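Selected chains only, in their assembly positions.
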């Protein structure tokens, strides 16, 4: 019982639990980032008066720049974390060691 | 996302998982939209009925949000977000083993 995905199948036909878990973590990360992006750029760019249902010109341009900038920040934060030696293990010192 | 390193059984498993995640995302998108539009448009609780101004606000809020999400989704893909993020995750995991 070495895996949440049951079995220890490592054959080329079966499921390799580790590969599955990493792929799952990737999917969860991308979804999480996307959801935060949607929330954050909405607050930055979309007015709250709602007199119309269309995105106006200013909002559209703002959205494009907001997404680009968000990815730039994504990269900067990632680089800085690597410089500072944070990794998933160190990450364990936040949530992990609390367990 | 790039699942080419996975075998057929693993790819099938991930496809299934992605489908579940999409269903989840959709319901979360919906409830998040309701929360957002309600928060912005409804501020008068002297009556339980939705006023006509409030209703118009909710309809516009919904339409605008869907157009907004589509635009963000398109830009997200252009950025090749999936590839960048999985490379990032891999490099951290590699460092940590």
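A few points about this structure:
Per-chain numbering from 1; labels A and B assigned in written order.
The rule is short, and it goes like this: a contact is a pair of C-beta atoms (placed from the backbone, for glycine too) under 8 Å apart; a residue touches a chain by one contact, two chains touch by 3 or more.
Keep in mind the model is a prediction, meaning the values are calculated, not measured.
Summed over the whole structure, each shown chain label occurs as follows: A x3, B x3.
Simple rule for what comes next: only the chains that are shown with their structure count from here on.
The mean-CA centres of chain A and chain B are about 11 angstrom from one another, to the nearest whole unit.
Residues of chain A that touch chain B in their complex: 12-16, 19-20, 22-27, 29-31, 33-35, 37-39, 41-42, 46, 48, 50-55, 59-60, 63-64, 67-68, 71, 74-75, 78, 81-82, 86-91.
On the side of chain B, the complex with chain A involves touching residues 1, 3, 5-10, 13-14, 17-18, 21, 25, 28, 32, 36, 40-41, 56-57, 59-65, 67-69, 71-73, 75-76, 79, 81-82, 84-86, 88-93, 95-96.
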